[in-house]
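Removed from the display is one protein chain of the complex; every other protein chain stays in position.
Labels run A and B following the written order; every chain starts at residue 1.
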Amino acid sequence: MREMIKMVVVLVILSSFSGGLLAAVRNSTKDKIELQQLTFVKGPAIKSILDGASNDPIVDRFNIEYEGGTASFYVGVFDGQPDRVAFESAGKGFGGDLGLMVGVDIKADKIIGVGVTTHSETPGIGSKAKTDPSFTRQFEGMDLIDSFQVKTDGGQVDAISGATITSRGVAFGVTQAGALYKALKPQIEAKLKEFK
Amino acid sequence: MNSQKKLIVSHAPFLHNGSKISERHLHIIYAALPAILLGGLFRFGIPAIGVVCLSVSTAMLWELIMNRAMQRPVSIGDGNAALIGLLFAMLLPATAPWWLVITGTFVAIVIGKQIFGGIGGNAFNPVALSIAILMVSWKDFFDFNAMLVNYDPDFIMAYPLAALKNFGVSGIEKYSIGDFLVGRQSGGIGATFGIGLILGGAYLMIRGFIRWEISLAYLAGVFVTAQLFNLIDPVHYADPFFHIFTGYTLIGAFFLATEDSSSPVNFIPMLIYGAAGGLMTVLIRNIGAYIDGTVLAILVINLIHPLLDKIRPKAMGKVV
Partner (left out) sequence: MAKSIAQEFTKGLWEEIPPFRLVLGLCPVLAVTKTVENGIGMGLATTFVLVCSNILVSSLRKIIPGKVRIACFIIIIATFVTVVELVMQAFTYPLFLKLGIFIPLIVVNCIVLGRSEAFAFKNGIVRSLADGLGIGIGFTLALASLGAVRELFGNGTLTIWETPIQIFGPSFQPFTFMVEAPGAFVCLGLMLCLMNLVGSK
């Protein structure tokens, strides 16, 4: 009996010590982690898509809630007009989920840029989607059509050599982004008006 | 159980034809020579000679290095390393760069053979293993269209299997079996000259250096599978003769699938082994992502070979 009680007491003390330590560490790192995520994951993609904006898109962001989730939109001000937004999308790659950032020109309904934020593709092959801009640059200036596909599937974009699945994932993500954008366009425009 | 086993003398399967290992390898090399000399060196010229010489010499060098490193008797004399080097070169395009050849023979000899304990211990055919690893790493160097772009002979230089993959049967109408047989096609150094390979294979089978069951079952497997595909959809899938005389099929049937330690020894297993190889080859070519499935098919049948060896005659007097 004594042994039983000792076991319980030791385990309880250890667990509560562990819980307390973790809570403390989490509290002190929470803000930093959020900032890190914004700057490292989405930051570079946003910056390259909205290159030349006169504001800081990471600061000027707004959320729109819709059926199935919330989307964050990063606003880029060009020539005094906040008419370009970047937002997130996702596709399935060879090694797992592919996070994408897609930029759209609200006035022309055209894609202004696509960037890969997170991925777990093979280094040197699928990772080219992120490191080699010549692939994602293909999307620039395209209209937001219903379906983007790689050329081997009868679509519009050249796949990265050796990484057809990754390329398909990116194309699928852009397709998704187009659909989301079309569904939320009225709300985006309303928010942008407020922004002025 | 174990003590019982020791006393049983089983009658089969002991395969022995009275020749020494070195003599066997020498004869296999002889048999490969017509395909290399007439099909490869004559057709592709100086670069092909360079690739073959480099491949054979580095294969022997790796063997020597591994012998020294593992403190074993030097085994270059048995000709196995030279044979591996030669077969490896036969599968390469004539313009393969020097480092590709050296890495390839390293993979074949060190990872494919010596790590498993040298000759007779390898689970996979070293040549097929090496080609498969290199194909995964450097796809571009096994693209015969791009590699042989500087040759301009009097026949169609596009790689037949690539044409089939990209354009279906309509893309291969211009090819003729006769051209394939006399080596008027694109491909590996020693893999283009059909008659040479068949003559070499026939010589080896008649002399008993390779088992006719494996080779013929392999070709039959290719033929039957390709015929079935062709019957179902003649627009997409080429006829069986096309499959037999292009790519690595012939060299695979006569020189790769029959490699000693990675192939079975009994009659029925040999037939299954060969036929499964033929089936896989055509499946990979027709449905899979790769242009030529021969080396991969051979690795797959190497994998099932231990299982096939379980099918064997009952030992005499053994009580179950």
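Throughout what follows, a contact is a pair of C-beta atoms (placed from the backbone, for glycine too) under 8 Å apart; a residue touches a chain by one contact, two chains touch by 3 or more.
Since this is a predicted model, take the numbers as computed values, not measurements.
Across B:A12, B:V136 or B:I177, the single residue that touches the chain missing here is B:V136.
Within the full complex, the residue among B:A69, B:L231 or B:I311 touching the omitted chain is B:A69. Here one chain is not drawn; of A:K6, A:R137 or A:K182, the residue touching it is A:K6.
Contact between chain B and the absent chain runs through residues 69, 99, 103, 111, 115, 133-134, 136-138, 141.
The chain not shown here touches chain A at positions 3, 6-7, 10-11, 14-15, 18, 21-22, 25-26, 29, 32-33, 36-37, 40-41, 118, 120, 122-125.
Heads up, the rule we're going with is that only the chains that are shown with their structure count from here on.
In terms of their C-alpha centroids, the spacing between chain A and chain B amounts to 48 Å.
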